[in-house]
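Supplied in structure tokens, the structure appears directly below.
Other chains dropped; remaining ones untouched in position.
The first chain written gets the first letter, and so on, giving A and B; residue counts start at 1 in each chain.
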Amino acid sequence: MPLPYTAETLMGYLENVFPQIRGEFAIEALQEGHIEVRLKVQERHLRPGGTVSGPAMFALADVSVYMSVLAAIGPKELAVTTNASLDFMRKPDAGRDLIAHCKLLKLGRLLAVCDVLIYSEGKADPVARASMTYALPPDKTIKTQ
Amino acid sequence: MPLPYTAETLMGYLENVFPQIRGEFAIEALQEGHIEVRLKVQERHLRPGGTVSGPAMFALADVSVYMSVLAAIGPKELAVTTNASLDFMRKPDAGRDLIAHCKLLKLGRLLAVCDVLIYSEGKADPVARASMTYALPPDKTIKTQ
């Protein structure tokens, strides 16, 4: 079954729905059940001591999971995060983008669950991990424009 | 034992260490083991559909826990979030500030744990809950300026 999106159309859909985050993220890879997303680290994502803030990492995980769900089911209105758990394990480098590797573990009728590992680009050990649950809307598919 | 901070000196310390968040938060109440923090909801915290974004709620929980820990131990360099779990339960109103009620459940030698309930101001039911763990630094107290 072909995916409902390419990396380009998925990114376009996201930036259309959430204009606030335009230019902040990029899709590095998109396969069935797996997506890689880049946070283009900017001044406002940083914390003193030269590191990326917790909310910026949360946002990256959240966007990755959202796109992972969209990539599986096509555009759905109102899919929302219901639960998130995160472990912050290492200090990200301030001077590197963050790359999230997101795996779709479950796509049920009502809930989707993803696992995310976040890396400072080019580093072997993850800086954070996250798991997120999205509640899927009752079947009300929107047309892609 | 008197607290090492008043609401004013604690807020001042935070904004000095994290100038990025200046003007975004306010302390509503400060007691031993309990703190209430306001997120002054602005355009950039919003999402389409008239609601406050997940990263903004994460940031509010994180700041509340950080201040809760500081309020108990005084200024410590490098206390960092190691774990966070959040449940997003109701859609926050776009037109209302968020108020976090944060309770310090444990203050150990190495780890501190807090519970947070987040409310849309004036509403009875919480929009989100969070638990966070902070790793405390080895004993290296900094002087308040």
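Simple rule for what comes next: a residue touches a chain if its C-beta (ideal position, glycine included) is under 8 Å from a C-beta of that chain, and two chains touch if they have at least 3 such contacts.
Please read these numbers as outputs of a predicted model, since none were measured by experiment.
Chemist: Looking at 2 placed copies, how big is the full complex in copies?
Modeler: In total, this homomeric complex is built from 4 copies.
Criterion: only the chains that are shown with their structure count from here on.
Chemist: If subunit A and subunit B share one sequence, what is the angle of the rotation that overlays their CA atoms, in steps of 5 degrees?
Modeler: Copies differ by a rotation of 180 degrees.
Chemist: State, to the nearest whole Å, the distance from the C-alpha centre of subunit A to the C-alpha centre of subunit B.
Modeler: So the centre of subunit A lies 24 Å away from the centre of subunit B.
Chemist: Can you list the residues on subunit A that touch subunit B in the complex?
Modeler: 17-18, 20, 44, 46-49, 53-56, 58-59, 62, 78, 80-89, 91
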